[in-house]
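Every protein chain of the complex appears in place save one, which is left out.
Chain IDs A and B follow the sequence of writing; residue 1 opens each chain.
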Amino acid sequence: MGLSLHDHFTIFFTILIKSGLPLTLKLVLGSFLGACAIGLAGGVIRGLKIPVLDQILGLYAQLCRGIPDMLVLLFFYAVMVYGSTYSISVLAISVIQGAYMQEIIKGGILSIDKGQWEAARAMSLPVPVVLFRIVIPQVMLIAMPALIGQVVLLIKGTSVASTIGCLELTKRGVIAMARFSNALVVYGYILIIFFILCHALTMLGRRVERKVTRKVMGDLYE
Amino acid sequence: MIFMNDDKAVILSLQHVTKAFGKNTVLDDMSLDVREHEIVVLCGPSGGGKSTLLRTINGLEKINDGKIIYRGEQVTNKNIKNIRKHIGIVFQSFNLFDNLTVRDNLIIAPVKVLKKSKEEAIRQAQEFMDTFGISDKMDAYPHQLSGGQKQRVAIVRAMMMEPDIMLFDEPTSALDPEMIKEVLDAIRRLAQIGMTMIIVTHEIAFAKEVASRMLFLESASIRVDAPTEEFFTGVQDERLQKFLSVILK
Partner (left out) sequence: MGFNWRILAGTRDMYLDGLLVTILYSIVAIIIAVLWGILIGSINFRRVKGLSLITRAYTTFFRETPLLVQIYFWFYGLSRIMPVSASVIGVMALVFNDGAFIAEIVRGGLQSIDRGQEEAAYSLGFSKSQTLFYFLIPQAVRKTQDSIMNMVSIIIKDTSLLMWITITELTYVAHRVNSKFYQPITAYLTAAAFYFTLFLIVQGIKKLMDRRAEKKNGLIAT
């Protein structure tokens, strides 16, 4: 029942790192971009409190907070006749994570000092300039730690793609189980790989947070 | 109205302006003319409507009744954006854009709103910064500046729009005492070049020195409106005397 060193090597490198990880990373990147696009658009609309749209997007966020990712993914998989398991997964994860990003960005916009808006209005700056030069950069700074935390959740969330047959890390492990049937080793390795990805990001998040605190609070701590 | 014995043109005219926040009336039927090169100082107890008055002039607060006329043109929702270009405002809390350097804070409006070239705007910014003694701060971010420096940058930022008239909303009340002077000096400089200004301030000594006209606002209306000299010596108003005696102590 024991696995040889060579088996360990095969599971970890050949199966997981070489064939599983790239697709996981692609899933992360694809859904990250999708979620950012949704989050930015939705967050700005909600931050500006544009009537009707604001309420609709609020409901969308609530729905995503209340309905399991698993159910959403299965639903997309069932209704989408075309599209690979990869693109279906990216779409489903983007829709779910986009809602969270939207709420973070909305919160960031609302937390911006009223004086910033007033100064911009007093100078007659056009709305796009105010948004892209002043508001969004400040929101990004304030919301960066929360956004990074959300990306950690997104990375973990990609593992459910395995259940519809997307050949990412988890699915590679499920397949490898048929051959090696040692769950502690196979899934243990997958956990470790995910942990390294997520933990690296968390560390980055902590550094960014310190930086942000310094920027917001001034140079008192330098 | 136009043919008053003063030969200078009226730039700004408030006629029967009324503003209420819910049931709370903050401006009650206020009228006021501001002529070119005039320096009007508004004083009075807090809650008297001074800041609100300034903010309505810049369209930051909508008025419920009356009208505001800028150079013969009534201010409306449509033209406020255009008129604002000629009216600079300096806030109590500076409101510099936190994510931009001083340089970008100064040039963003001239470049994006007045469509000036970047080089031209930077040159002009540099000139102003020299005048106000902070030319070495061009690359700094707002959070690296002292309060006095921030407020001087805010003044320069407003001046960059080449305004006709400048509004100051308690420009020194968020500052430490030792920084107040540098900001007041900056305003004095504007007075010397003949800038028309409306200033809300509690610095009565400063007001006495620069103002051409003083207004005393209390409970949502203009109680006293007099030339500076007369304001301090000749006006018989019980409330004003009481206010002055407290504030001059």
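Please note the rule applied: a contact is a pair of C-beta atoms (placed from the backbone, for glycine too) under 8 Å apart; a residue touches a chain by one contact, two chains touch by 3 or more.
Note that this is a predicted model, so its numbers are computed, not measured.
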Neighbouring displayed chains - absent chain, whole complex: A
Full-complex contact with the absent chain, from A:5, A:52 or A:79: A:79
Residue among A:102, A:124, A:138 or A:159 touching the omitted chain: A:159
Chain A residues touching the omitted chain (full complex): 62-63, 65-71, 74-75, 78-79, 152, 156-160, 162-163, 170, 173-174, 177, 183-184, 187-188, 190-191, 194-195, 198-199, 202
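The working rule: only the chains that are shown with their structure count from here on.
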Cα-centroid distance, chain A relative to chain B, in whole angstrom: 46
List of chain A residues in touch with chain B within their complex: 113, 115-116, 118-126, 129, 133-134, 137-138, 141, 215-219
Contacting residues of chain B [partner chain A, same complex]: 58-60, 81-82, 84-85, 87-89, 91, 93-100, 108-109, 112-113, 141, 143-144, 157-158, 161
